[in-house]
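Only one protein chain is missing from this complex, and each of the others stays in its spot.
Right, chain A next:
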């Protein structure tokens, strides 16, 4: 009540010019100052934050207190010479719009005025400010005298919407929910009904279903939504329900119970209602299915991704390193780098092709399902692309392998040729050795025969030097054959691999030459 008295006091002070501008209240001093400045008759009134004319005046007020221009109880009334009263601002507005002739006349009686308006009596001011109005803030039901509504609405009304304290947040918050220096919109939500509910605790749904007076609770018997406060007194009477069945689908027609039959016949929405209801049920079930499909889809995608990773990390490195010598492996790695990353980038879209079978078979005209199908088809397509990529990969690999095969067999051929040549050389050398040995043997045999024929008696004494001679000749021959074979192998085979294998040839040659010597011996 205090502000009310303040307002009344302010008005009373305003209407008595004897009070000087040095009065304590700042609003009073502005009155005094403007009054002194505008002797001509226009009084400036304190700027109001709320439009006092647009308020809801709850009680009928005396029509004599009504300004003839704005039809609202006078606001800062002034009286003209002719004794007609107007709001100060209404008179000002009239004069601003009027022609110069009309400006100096009374808007009501057209009397020519020689002096400016004077303030109306305190009695009228107080009576006008005493009229009851409703608080202009939404949801506030407060009814109070007009003289203090501004103070209430802008200073203490719990329903006044204030700016959120967080400068980054552009929402409004009711005064009663306003927490200084804290934005409640992040963690809380404000319902239309004014309740503030903390998010993330299921409280919101509970509020909407049970507590909220706006959405209310659903009657178990008749399915009607009633506000929670009305619920205890609620009486179900579905028989009396003459509302159009198409109401929830947009029929706004109002009709009396007698007309309901006629309306049901004429209303297209009423006839469509069963169909629409079926459709909405179907839509709901499809939405549920879609959610399930999404979950499954996610699981499968994750699984597929894992498989893909395993393939990339374990199988492919083995494939590239196991079958080929290091020189060729680098070629294959290059190919892999070209092809595998593209597969990786598509990994998000990769889906097993059989996933299409998991989509529930549903109404073909359902939009969401067809979208899922399209999505799955797209996935299928991308998978197909991937498979063809892999196929390309494999075919390049096969090409490389066959290329390598050709190269290796060429090398083997070359090597065999060289070995064959070697063998030919060796056998040629062997042949010459054999010829030499034979010649020497022949000579020896001839010599022996001559000795046998010449000196028969002392033949045994000549034998030892011959037997000494034979081994030395034999060893020199074998050495010669050996060195020639070695020389041929050196000039014919520069490759290190063949050089490495040359020691295995030497004993063979020795053995062969040895064998031939043995054969020769026999």
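Everything that follows uses one rule, which is that a residue touches a chain if its C-beta (ideal position, glycine included) is under 8 Å from a C-beta of that chain, and two chains touch if they have at least 3 such contacts; residues count from 1.
By our rule, contacts and distances are computed from a predicted model.
Peer 1: Given that one chain of this complex has been left out, which of "Actin-like ATPase domain-containing protein", "Trm112p-domain-containing protein", "E2 ubiquitin-conjugating enzyme" or "KLTH0H15576p" is its protein name according to UniProt?
Peer 2: Checked against "Actin-like ATPase domain-containing protein", "Trm112p-domain-containing protein", "E2 ubiquitin-conjugating enzyme" or "KLTH0H15576p": the hidden chain maps to "E2 ubiquitin-conjugating enzyme".
Peer 1: Touch as defined at the start, partner being the missing chain; which of A:64, A:110 or A:306 qualifies?
Peer 2: A:110
Peer 1: If I consider the whole complex, including the chain that's not displayed, which of A:58, A:82 or A:102 touches that chain?
Peer 2: A:102
Peer 1: Since one chain has been left out of the picture, which residues of chain A touch it in the full complex?
Peer 2: Touch set of chain A with respect to the missing chain: 51, 53-54, 68-72, 89-90, 93-94, 97-99, 102, 107-108, 110.
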